[in-house]
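Everything on this sheet refers to the single structure shown next.
Left out: one protein chain. Kept in place: all the others.
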Amino acid sequence: MTALRALMQPHRIVMMALFALLILWCAISLRWDWIPRYMPLALEGMWRTIWILVVTSVLGFLLAVPLGLAQAVGPWYLAMPARTFCTIIRGTPLLLQIWLLYYGLGSLFPQYPWIRSSELWPYLRQAWPYAVLALTLSYAGYEGEVMRGAFAGVNKGQLEAARSFGMPRLTMFRRIWLPLAVRNVLPTLGGETILQLKATPLVATITVIDIYAVSSRVRSDTFIVYEPLLLLAAIYMIIAGLITLAFRRFENRVPG
Amino acid sequence: MKKTMLAAATIAAFVAGAAAADPVKIGIAAEPYPPFASPDSAGNWVGWEIEVINAVCAAAELDCVLTPVAWDGIIPSLTGQQIDAIMASMSITEERLKTIDFSDPYYNTPAVIVADKAMDIEPTPESLAGKIVGIQASTIHQAYAQEYFKDSELRIYQTQDEANQDLVAGRIDATQADSIAMADFVATEAGGCCEIKGPVANDESILGRGVGAGVRKGDDALREALNKGIAAILADGTHEKITAGYFTTSIYSK
Partner (left out) sequence: MEPILETLGLAEAAQLLSLSPPGWGANLLRGLANSLQIAFGAFGLGLVIGLFGAYGKLNGGPILRDLLAIYTTVIRAVPELVLILILYYVGSDLINKVASMMGYGRIEISGVVAGIWVLGVVQGAYSTEVLRGAIKAVPPGQIEAARAFGMPAFMTMRRVTIPAMMAFATPGLANLWLIATKDTALLAIVGFSELTLETRQAASSTRAYFTFFVAAGALYLMVTLFSGAVFGRIEKWARRGQPSLKGGHK
């Protein structure tokens, strides 16, 4: 209700009207006749973008937990590799990491002919395993740093209480430490996931056909430049909005 | 009024280095495409096409500057005025003529299929059915493959070089590209795995009629100047001389 009232301020109504006019102008004077032809491809691309986003975020988060734990409380021989990994991932561009994985590894294949006869070859031929690997490592690198702070930030009293009741260490980690750490990072997790969404179009540079690649295809087929890009930006904004909403609902359901 | 003046001043300051006497910006693809255009380790662009560009500009008395841009954005760069002409082995096709104009052709090259020597592949849709074919985005080959190789899995690369790299790695079964560049590629150590399997069936409406210089629609002055330059180097033997430095046979036919 308050949100509605906030929208009803006079200047906002004028701005919304202007925005509607802008959309109308875009709809009428720009070229959209290519949409029906590319619709199936676009849906497929959108699905692939979301699939990559979800899979790499989940896998990346699972990897981030041990990375954060190792840095927060691990012995030096675990903490140091974990810290080095996070520094390297965060210190170099993702595009370079993707190309190193895809073309760097690819350049090794001809030197080792047995790879081509191995069971993994059908997967190594595809582009998506490299995309998933690169994006997972990237998410883990950034989130590992966040989880380090989260694990270190959990109130020691709670852990001591669990220990004094004789809770086994693994149960303590699973039931108390991890949930508390995750609750601490939930607000940043939504932001990190949007950053991950914004990283997905880079996989198009190694031939994965995500929604970005579809827009490039439209551009190269029809020489229409702006319209596919504008629509693409709108699609990413909608997905980012949905992510924000989902995390907000999730946060509200977690007891604070 | 004052505000517009201020805005103009800001813009002028922002694009400091605005030149009054415009040199002609010749757009080339920012990727190694030997033997036509590739960067060397000293940071210069070298190759057959680079020499031809220099010769054409000299003959047409144009002050040209090479401007590397991404291939798949080269036409938007032209229409968006970042460059003035495209001389990047771009074939003259009907589809492209809807958006830009072309000069007369300055070389032609048929489209061929390249694949691993050990593979029994013919340059036909039937033989390539079920195979993974790598092609460069925004090329005549992409248009051709999308039209004819409907039963193949097409993998689209930003540069031909990446497709070649994946052909060597075995990630794709075949690639379709310009025959001259491919002849150069299979002669290299890395390209030794593969051979040219033959030209694809011609379809002039897609594959075009030779390579020309792309210019903006209506930029007739530049188009005429480039035509004059191309005609001049064809007439005085410069074209032939440059070609002899790279190839054993002529790569130009009327």
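Labels for the chains are A and B, by order of writing; each one numbers its residues from 1.
In the analysis below, a residue touches a chain if its C-beta (ideal position, glycine included) is under 8 Å from a C-beta of that chain, and two chains touch if they have at least 3 such contacts.
On a predicted model such as this, the values are computed, not experimentally measured, just so you know.
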{"item": "Touch partners, limited to displayed chains, of the chain removed from view", "value": "A, B"}
{"item": "Sole residue of A:71, A:136, A:184 or A:205 that reaches the chain not shown, by the stated touch rule", "value": "A:205"}
{"item": "Touching residue (missing chain; options A:100, A:120 or A:161)", "value": "A:100"}
{"item": "Touch with the omitted chain, as defined above, among A:25, A:123 or A:226", "value": "A:226"}
{"item": "Which of A:26, A:59, A:115 or A:240 contacts the chain that the document leaves out", "value": "A:240"}
{"item": "Which residue of A:17, A:88, A:120 or A:254 touches the chain not shown here", "value": "A:88"}
{"item": "Absent chain, residues of subunit B that touch it", "value": "4, 7-8, 11-12, 14-19, 22, 29-32, 38-43, 68-71, 73, 76-77, 80-82, 158-159, 161-162, 165, 189-190"}
{"item": "Contact set of subunit A toward the excluded chain (per top definition)", "value": "9, 11-12, 15, 87-88, 90-97, 99-100, 103-104, 106-108, 194, 197-202, 205, 212, 225-226, 229-230, 232-233, 236-237, 240-241"}
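In the analysis below, only the chains that are shown with their structure count from here on.
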{"item": "For subunit A paired with subunit B, centre-to-centre distance based on mean C-alpha positions, whole Å", "value": "36"}
{"item": "Sites on subunit A touched by subunit B in the complex", "value": "103, 106-107, 109-110, 116, 124-127, 205, 207, 209, 213, 216-217, 219-221, 223, 225"}
{"item": "For the subunit B and subunit A complex, residues of the former touching the latter", "value": "72, 75-76, 79-80, 95-96, 98-99, 132, 134, 137-138, 142-143, 146, 155-158, 162, 165-166, 168-171, 190, 193"}
